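One structure is given below, represented as structure tokens, and several questions about it will come after.
Left out: one protein chain. Kept in place: all the others.
So that you can tell them apart, the chains are marked A and B in the order they are listed, and the count of residues begins at 1 in each.
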Amino acid sequence: MSHEHRDDTGARFGMWVFLYTEIILFSGLFLLYSVALSKFPHEFGVASHKLNIYFGAINTLVLLASSLTMAMAITAIQRGKIKQTIVLTSSTIGLAIVFLINKFFEWSAEIGHGIYPGSEHLAELGPGVTQFFNLYYFTAGLHGFHVIIGATLIGVVTVLVKKGKITPERYVLLENSALYWHLVDLVWIFVFPLYYLIL
Amino acid sequence: MHETEHQHPPVRYRTLVFTWVALGILTGLTIAASRINMGAANVWVALGIAATKSCLVIGIFMNLRRESRLFKFGLMAALVVLAIFIGMTFIDVLYR
Partner (left out) sequence: MSESTSRLGGFFTESPRSGILGWVTSTDHKRIGLLYLGCIVTMFIVGACLGLTLRLQLFQPGHSIMSAQTYNATFTVHGVIMIFLFIIPSIPAAFGNLVLPIMLGARDVSFPKVNLLSWYCYVFGAILAVIAIFSGGGPPDTGWTFYVPFSTQTTTNVNLAVTAAFFLGFSSILTGINFVTTIHRLRCKGMGWGKLPMFAWTLYATAWVQVLATPMLGITLVLIFMERTFGAGLFDVAKGGDPILYQHMFWIYSHPAVYIMILPAMGVVSEIIPVFSRKPLFGYWAMAFSSLAIAFAGSLVWAHHMYTSGMSDMAIMIFSFLTFIVAIPSAIKIFNWVSTLHKGSIQLAPPMLYALSFIFLFAIGGLGGLALGAAAADIHLHDTAFVVGHFHYVMFGGTGFAFFGALHYWLPKFFARMYNHKIATIAWALIFVGFNITYMAMQAVGIQGMPRRYYDYLPEFGPLNMVSTIGSWILALGLIIMFVNLWRGIRNGTPVGKNPWAAATLEWTVDTPPPMENFGEEDPVVTRGPYDFKGVVADEP
């Protein structure tokens, strides 16, 4: 290419537009949630109490912390501190893994209690509770899927920082992966109260 | 094009950590609020706190406050569309 074009603001804007699509993607599940909640307010409270609030709260704090380290990584690279950047992005990945491990134990416990989509135990609890758990599994599952994608992306970015492909002069890829990661956090900010804290 | 506008000045670590602490406090607050029975208001309080937390994440972690108006307009458009999708579905659900 004879003519190198660079537009970091445009790249960030493109990422934001992609995040708008992610918001709408999750909104489909929140739409189903809101309709079901208006239909089964009592059953949702009952079902919500079956979720482990400690797992939810700890995971919230873990994700918030991972967002913090990711935001700090940008500051670090802007200040030219490559080693610090790598430590910060790596800790984001670490926190993402902690989140997923928590999720694994949480889901194992629930599945151990016979609560999973299509289970007989769930059918006995009635349609309201069933709907709650189906929505919970798919929302948390889709969110978990995004955690995996985001962590992978940050992993790639960390390697690129190490290799000197992402530099203090040019780091829009790091910014964009951070934007994606914050979206994952944002979704959880809504999932947590709506699923774990319904009375 | 706009060669000088590529990058924003760094956000200070202190600002970021304070934001995180505020987010933690709000998380505690939403748990505490959920233990008080306020009827239907519970959901709205929870959503209000979640919206506040989102504003902090979007404004400071995602640095939207430093971006141009276009970014903010886009987010508004997405949220308005989101509100239309959910709100207008309720025209059906509530009156069925």
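Quick note on the criterion: contacts are C-beta pairs under 8 Å (C-beta built on N, C-alpha and C of every residue); 3 or more make two chains touch, one makes a residue touch a chain.
Please read all numbers here as calculations on a predicted model, not as lab measurements.
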- Note on the structure: Of the candidates A:Gln78, A:Thr130, A:Thr158 or A:Ser177, the residue in contact with the absent chain is A:Thr130
- Task: Name every residue on chain B in touch with the hidden partner chain.
- Result: 1, 70, 77-78, 81, 84-85, 88-89, 91-96
- Query: Tell me, which residues in chain A touch the chain that this view leaves out?
  - Reply: 1-3, 5, 7, 9-11, 13-14, 17-18, 20-22, 24-29, 31-32, 35-36, 39-40, 43, 117-118, 123, 126-131, 134-135, 137-138, 142
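Note that in this section only the chains that are shown with their structure count from here on.
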- Item | Geometric centre distance via CA averages, chain B-chain A, whole Å | 15
- Would you pull the chain A residues touching chain B in the complex into a rising list? 6-9, 12-13, 16-17, 20, 23-24, 27, 30-31, 34-35, 37-39, 41, 53, 57, 60-61, 64-65, 67-68, 70-72, 74-75, 78-79, 172, 178-179, 182, 185-186, 189-190, 192-194, 197-199
- Message: Under the stated contact criterion, what part of chain B meets chain A in this complex?
- Response: 1-2, 5-7, 9-13, 16-17, 19-20, 23-24, 27, 30-31, 34-35, 37, 40, 42-43, 46-47, 49-50, 53-54, 57-58, 60-62, 67-68, 70-71, 74-75, 77-79, 81-82, 85-86, 89-90, 93-94
